[in-house]
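What follows is a structure written as structure tokens; I'll ask about it next.
As you look at this complex, bear in mind that one protein chain is not there, while each of the others sits in place.
Then we have chain A:
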Amino acid sequence: MRGGSLWQLGQSITRRLAQADKKTIARRHFSADADLKKTVLYDFHVANGAKMVPFAGWSMPIQYKDSIMESTLNCRQNGSLFDVSHMCGLSLMGKDCITFLEKLVIADVAGLAPGTGTLTVFTNEQGGAIDDSVITKVKDDHIYLVVNAGCRDKDLAHIEEHMKSYTAKGGDVSWHIHDERSLLALQGPLAAQVLQHLTKDDLSKLYFGGFRILDINGASCFLTRTGYTGEDGFEISVPSEHAVDLAKAILEKSEGKVRLTGLGARDSLRLEAALCLYGNDMEQHVTPVEAGLTWAIGKRRRAEGGFLGAEKILKQLEEGPPIRRVGFFSSGPPARSHSKVYNEQGNPIGEITSGGFSPCLKRNIAMGYVKSGLHKAGTKVKIEVRGKAYDGNITKMPFVPSKYYKPS
């Protein structure tokens, strides 16, 4: 997935193409483009001026007519509508589905109230992250979760393998992959009032992490109050035949204030909110403790373990992790993933995993990993970009304050 990071994607549509072996690249793009999957909103995107790029095997809008800067700002000021149908929605069903899922993730799934969810991590035997995912307990025998598009095959194979041995031992769990549905993310301060126009359910009682199955614009939807921008907002799983109508209705009800927004601004927004991009900020060898997701390990799970890699993760909780995810501000050009981080004496202490220019803060922000002990906010560092060292410092995250809708 490293190759799939957004700014690198951006590069594929810029001039670097012209500098490389043109024939090879043209051929590769040709064959890749032909195989790309399209969401049901593809024509809608194109009609709205989207620039489509390959992303995790899908042809997705990286931006529309608004620049990434404008889109990012508008999301925080008004709202954004994203097509995230490339992500994989999945239901686990059966009376043992919770016990089953708890073997694979760090969350206290049993402890979730019905109709609520959380961000979690699928771990491997070594305690590293296979993927991050938002999981929801619909009810005791139904879990709904969404995994990353780029991890779909790997995640499904992983779940299936464990499900086979679990059911062979008599466990009651089965799955349904929601390929009949599309996923829209509506984010920003206007999200709730716009969506309220399209449903009779009272959204003011649905808080961050909450989930409902309800009628929106005449279609039965799965609604989760969550997102990937740091703003209040929703992810709406809608039957695919109703997806275009719903997208149009949302834009219309907002009177043009909620704008179609592509993956480019989505990356800026999630970076400002210090949310991890799997494949950049989180990988097979990085544990949830190192990634700063200790909060997502349920209390009961810390005491009991019982998930893959628990031994290593619980040990890290006790002794502290060797490296930690931190935020950076820096001068000079924006630091990008793989930029090396040094202390003031010039010794290597870590690496950047995501970085860019923050449209809201108008300065360079980045996330990365440094050795424990050197992770305190205010620590001065040097960040290497194209052979030159630039001044930076470690800072608290998120970079832009989150505005999740929580009970007051």
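Quick notes on this one:
Here is the rule we go by: a residue touches a chain if its C-beta (ideal position, glycine included) is under 8 Å from a C-beta of that chain, and two chains touch if they have at least 3 such contacts; residues count from 1.
Just so we're on the same page, contacts and distances are computed from a predicted model.
Of the names listed as "Glycine cleavage system H protein", "Proteasome subunit beta", "LAQU0S08e01596g1_1" or "Late endosomal/lysosomal adaptor and MAPK and MTOR activator 4", the one that matches the UniProt record for the absent chain is "Glycine cleavage system H protein". The missing chain, though absent from the display, is touched by one residue of A:Ala34, A:Ala47, A:Ala113 or A:Ala168; that residue is A:Ala47. Across A:Val40, A:Ile68, A:Val326 or A:Ile349, the single residue that touches the chain missing here is A:Ile68. For the chain left out of this panel, the touching residue among A:Arg181, A:Arg212, A:Arg270 or A:Arg336 is A:Arg336. Within the entire complex, the positions of chain A that touch the omitted partner chain are 6-8, 10-11, 13-19, 26, 29-30, 33, 46-49, 51, 53, 62-63, 65, 67-69, 72, 264, 268, 332-334, 336, 356-357, 359, 386.
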